[in-house]
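Excluded from the complex is one protein chain; the other protein chains are retained at their positions.
Moving on to subunit A:
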Amino acid sequence: MNRFSYHRASTVEDAIRALSAEPAARIIAGGTNLVDLMKYDVETPSTLVDVTRIEALKGIGETRGGGLRIGALVPNTTVAYDERVTERFPLLASAILAGATPQLRNAATTGGNLNQRTRCYYFNDKLTPCNKREPGSGCSAIGGLNRIHAILGASEHCIATHPSDMCVGLAALAAEIHIAGPAGERVIPFADYHRLPGDAPERDNTLQPGEMVVAVVLPEQAQAYAGHYSYLKLRDRLSYAFALVSVAAALEMEGGSIASARLALGGVAHKPWRRAEAEAALVGRPADEASFAVAADLLLEDALGHEHNAFKIDLARRAVIRALSQAAAGTPQSQTDKRIA
């Protein structure tokens, strides 16, 4: 670990000032990803800005619009077992419990989960070229070991994936990210928070210098999906592994047909993958395998495999169909009994 300076921030304004003062300053809260990356010398912050004492970032509360506001510091565990979440937004609770371990979920925060870095082997290994870690050095995953890498939205500069499960749930629920920065506060729709690598893979998201996440808001409208959802995660072992493919599926049913649908994929792109055409194709259709297959094909249109991950295209297609079937039946995937019903 490099030598760094420690700044315990008392308010959001104090944190933003400290963050803006040095380009290499980093926010720390749960530490589960940042401390790990510092041990690998992948992150070498000049200052760590400890935001864990800031009251404004804590707690879960109702919004005036009937939604739920989750403070950036709320631990993943707290979100996953909060009754307001499990009753009104159970897809989010399920996605969180599909990820990591109890120890990590106890430490990891809502804001930190959004901002965690890719688990691409090469990003985490300082001895290899990586455009995300060191812009212009090249991508070792292209032509290298790329089993866990992207099949959608990648570029010639980077094929890393975003590792979060929570974010796949948030994408499907169309959460809002509330940001504070030197220029004041703003709100970013979830779909615009993370970005595709393009020619700037070093940028994971659309935060500007000096900005920080203060809260995630689950909109009232997303409660419509509480009855028909599933988070299905497929991985190399049954627990404590990152997704090869994961699916957040949410349906609003009217009799046997679909009134509205949300569909997001994890483990396949630089951000949770949604496509309006795939969701629109389900509206007004019967909740059957033929409808689900059409949506899966639209969601995976333009998917491109690499040497070791082309299997993910068919895996994702079948996982989408399965997750939508589970959602339609009202039998979401269990995150403890991993047999796939």
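The definition used in the following text is that contacts are C-beta pairs under 8 Å (C-beta built on N, C-alpha and C of every residue); 3 or more make two chains touch, one makes a residue touch a chain; residues count from 1.
Just so we're on the same page, contacts and distances are computed from a predicted model.
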Check your understanding: Considering the UniProt annotation of the chain absent from this complex, which name among "NADH-quinone oxidoreductase subunit A", "NAD-dependent epimerase/dehydratase domain-containing protein", "2Fe-2S ferredoxin-type domain-containing protein" or "Sulfate transport system permease protein CysW" applies?
Key -> "2Fe-2S ferredoxin-type domain-containing protein"
Check your understanding: Residue-wise, where is subunit A in contact with the chain that is not depicted?
Key -> 1-10, 14, 18, 28, 31-32, 35-36, 39, 48, 50, 52-53, 77, 81, 100-104, 106-107, 239-240, 335-337
